[in-house]
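First the structure, then my questions, so here it is.
The complex appears here without one of its protein chains, the remainder shown in place.
By letter and in written order, the chains are A, B and C; residue numbering begins at 1 in each of them.
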Amino acid sequence: MAGMISKPKQHETVWLWLYKLLSGVVIVVLLSVHFVVNHLVAPGGLLTYADILRYYSNPIVPVMEIAFLVFAVTHSFVGMRSIFLDLNPSPRLIRFVDWALVFLGGGAIVYGTWLVLLIASGG
Amino acid sequence: MPDRPHAIIIGAGFTGCATAHDLALRGFDVSVVERGEIASGTSGRTHGLLHSGGRYCVTDPEAGVECIEENIILRKIAKQCIEFNGGLFIALDESDLAYGEAFVEGAQACHIPIEQIKPAEALRLEPNLNPRLLTAFSVPDGAFDPLRLALAFAATARKNGARFFTYQDVTGLALDGKGNVSGVEVWDRAADQRRTLHGDMVVNATGAWAEKIAVMARVNVPVKPTPGVMVAYDRRLVQRVINRLCEPADGDIVLPQRRMVVVGTTSFEVSDVDYIPVVSEQVRMMYERAIQLVPAVAQAKMRGAYMSARPLIGTSIEGRSLSRTFRCYDHLEQGVEGLVTITGGKATTCRAMAEKTADLVCEKLGIQAACTTKEVVLDSYRNYYIP
Amino acid sequence: MKNAPSPAHWLRWFDPRYRQPGTWGYILNRITAIGLTIYLVLHLGVLSTLAKGPGAYDSFITLVKSPGFMLGELLVVAGGIIHGTNGIRIVLNSFGVGVRDQKVILAILMALSIIGIAYFAYVMFLVD
Partner (left out) sequence: MKNKPVPEKWTVTFIVSRQKGQGKRHFEQFNLEVDPEEYVLDGIERIWAFHDRSLTFRHACHHSTCGACGMLVNGVEKLTCITPIRSVTKDSGTLRVEPLRNFPVVSDLAVDMASFYLNLEKAQFSQVAPIQNASLPFEDQSMEGDLERLVDCIECGMCVSACPAAHTSSGYLGPGALAAFQHSLNQKNDPRLYDLVDCHDGPWRCHNAFECSAVCPSNVDPAWRIMNLRRKIVSHRLRRLFKRREAAKP
């Protein structure tokens, strides 16, 4: 009876949950701003490489994109961890997945930031 | 441990669980065989009234004394599942008032602490009472959760080594060559297996079904199953137990139970206790009696109606007047060794019933062990299920 | 033990039979969460074309403007809107707003989502 034995706590406490919640709110706000800015700065859309470069020359854009990247990646990875927890994994597996998520999420953020900075600096 | 005497208890209602608890404390190896689950029969379907004895102090003082003594003990050992807000006996007409005099005398004789309350004060305490009440007496009644009270006894018994075999029907008694009882034959319904359990003493704690077990040993028990109906309404209209100040009658008690009030009860006779249908006329009568005590019942919705069969003792006289006290039978008197039957009684007196039964079992087996159940606070009822 | 909780029962997460509207909210939230995460990873991968210079990106954009991809893009937008509005419901509920009216809140937010999705579909397929 697996439910009988109290498992070592994996410390997904209030903070991780609160982060998921607040980052979700931030993403909703950023996306709304993104659409407004996008509409104002590039009303016709970003259809060519040149458009993209022009768009990123506005300093608000890369800042906003990096913020969005960070929050979107962390929110979605913390969320995936929640779904994973529902599958009743062993503490060892949780530890492994935690590291995998930190590694992949960190990698995605570094890579995305590099990409944004690359474009912002003119390709 | 082979040197410990093995007692087999048939039935895991209040009496069976309390007897298991008592015998386990006295060092017995205890097995409880139950065809349903804990409190699946009469016990689960009781009104849930922790009697002060006020109900019986006039007509059945023996039961009245037992009730108040056990009331005080249960409030100490089974606090976890009893709400103790006291109760009121209210008079609605002249005959109730006349009964009031006998009630005061009876309560004094039984040592039940009562206090007369003016109608205005009674209405302040319980605004939903019939405003035309003439007088009221407060009594130390309470309300309990039937299943959890039985479970609390079972949990404590289990902690002290008793084993419970649920979903196991007793299909017969194991008899030695001389017709004495040496164990029980059971059919495990959960696994669909049959086996025989052997013990030093078999305790028949099957209440209204006591006769069915007794005949397996070719003896009999003068038990008369006397069902009554109870009706639950979906509003908690009173906080205390409301009794009609009159001789025990149909629908004379309105009892708070969680968000409900439960009205009871009636009294009639049946031959088969395995399934007792709810009779709609009796439900209607409960409603009519209840609105006399608590008129707001008329605005409440019926939530449930159920029957349960009291195990009253006696065979010839009519149900209501049979004593609510209990009897413990040593079937040696009928020539059969190894079997005792405990039946009769109220939920309120289950601990005392267990004490008397365990005393008899000890006496028969020549064991010196004192009863300690008055002092032992019961374990959390949830521990019955927690391995 | 078959009836006990088990990771093997994960399909039940998505079984709305005999269930309440709240379960629909939960199912949609979970499906969109998984979908959006997959999209996020793919999106980051695909954008590497940006690093390869103008030629690679522009040819990629032509591909993306094909109707099939546009439909995929609409799915992402729809997923984002649904996940976002559902998230709003969970934030509100968690801070004690409208817990007893969660069905109404869910209905309103889902109606808003449909309007939003319809607007994006209109802009994407009809305006251009």
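Here are some notes:
Quick note on the criterion: contacts are C-beta pairs under 8 Å (C-beta built on N, C-alpha and C of every residue); 3 or more make two chains touch, one makes a residue touch a chain.
Owing to the predicted nature of the structure, the values given are computational and were not obtained by experimental measurement.
Remark: the absent chain touches shown chains A, B, C in the intact complex. Within the set A:V29, A:I60 or A:L87, the residue that contacts the chain not displayed is A:L87. One chain is missing from the display, and on chain C it is touched by residues 1-10, 12-13, 17-20, 22-23, 25-26, 29-30, 89-90, 93-96, 99-100, 102-103.
Mapped onto chain A, the interface with the missing chain covers residues 1-4, 7, 9-18, 82, 85-88.
Touching residues on chain B toward the chain that is not drawn are 36-40, 43-45, 48, 79-85, 125, 143, 145-148, 150, 167, 169, 189-192, 230, 232, 236, 239, 256-260, 262, 274-275, 277-278, 280, 284, 287, 302-306, 308, 380, 382-383, 385-387.
In this section, only the chains that are shown with their structure count from here on.
Separating the CA-averaged centres of chain A and chain B is a span of 63 Å. Here the CA centre of chain B is 58 Å from the CA centre of chain C. Per-chain CA centroids place chain A at a distance of 15 Å from chain C.
Looking at chain A, residues 1 sit in touch with two or more other chains. By the touch rule above, chain C contacts chain A in their complex via residues 4-7, 10, 13, 30, 33-34, 36-37, 40-41, 44, 47-48, 50-51, 53-54, 57-58, 61, 65, 80, 84, 87-88, 90-91, 94.
In the complex of the two chains, the chain A residues touching chain C come out as 1, 3, 21, 24-25, 27-28, 31, 47-50, 52, 72-73, 76-77, 79-80, 83, 86-89, 108, 111-112, 115, 118-119, 123.
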